[in-house]
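One structure, pasted below without further comment.
Omission of a single protein chain aside, the complex is shown with its protein chains in their original locations.
So, chain A:
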């Protein structure tokens, strides 16, 4: 935007190198080869390898109320985030950083700290404050120009049309944050420090031991992806009597589907597994894009189901926004369906236009991902007992771009 990105101690290249180092592994499993490079090349000629798979063996707790798997352990949290960007801190924007922010808050209350490395939440707040200030400055400049035009008309009788653009009115590229960053920070932090010190003297500011209240939250799709494909996540059931029992894969498979089938009255029996279960549809899409190498994250902020990142949120913004559109192979299945699937019926042009506009504004391409649900007549009930049923689902993409005939001639 305007004032230029704040280049702290990790400017451009250094930050990129650090990110490349921290986020070097795209998946939780690591391959390591203990032999020397000579042995490796000799064995390689014979088509052999002594490389081993290092499995981090992470643990998570299944929580039915939030329909997610919680990773409470800090080591596992870090591994799952850094190797593949799985999950989201439940009190943070992306990576669990709540504890770090709290500790920093406390430190800044005691000591006037200079510009340290900011968490992404702090960067976001600063960006919003800058943008607000820019809008205020621009509005003031426009009002000033209009007032000048008025006085010119009154004194000289000349009509001047007040400009909305021009050298006097700040635009996105010319506006500079008025006070220098350091000035604002020091004055801001001074104010904060003063007011906070007052709070401390007045109220009961308990500086007790800070407990980390945050966990890494994995969606059911992410958890199943890790457990089924890499066997690097053990999912524990906290409801079991004495100690937390790990769920077996078949149990995970049925539990994750049944959560969506829970009857409205708890006393009724759980209905049997269905082919159009939202878990199956969303997992099919998640698996499809993950297996192609994309990092798939939630798209709630942009009115879509998923966002696709090329390497990860840390590197670039998401380029694609996915809307999942389930389609029934047999229309009769849709009529008798007990699950209420979103977007299973075609949506209106106005809605499609809205989503497309919202996403083009943030430079994302909208993709409609159609998932075909196989017909019940074709598949036996037995198929639903294992993930083998996924072979019968198909995933196809349609890219939506707005075409303006008057402007797009190429």
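Assume contacts are C-beta pairs under 8 Å (C-beta built on N, C-alpha and C of every residue); 3 or more make two chains touch, one makes a residue touch a chain; residues count from 1.
Note that contacts and distances are computed from a predicted model.
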Per UniProt record, name of the chain withheld from view ["DNA polymerase delta small subunit", "tRNA intron endonuclease", "Prefoldin subunit 5" or "Proteasome subunit beta"]: "tRNA intron endonuclease"
Candidates A:23, A:81 or A:98 - the one touching the absent chain: A:98
Which residue of A:24, A:139, A:163 or A:338 touches the chain not shown here: A:139
Sole contact to the chain not displayed, among A:73, A:90, A:254 or A:394: A:90
Option from A:107, A:301, A:317 or A:378 whose C-beta touches the chain left out: A:301
In chain A, positions touching the absent partner: 61-63, 65-68, 70, 87-92, 98, 135-136, 139, 192, 195, 199, 211, 213-214, 217-220, 222, 238, 297-298, 300-301
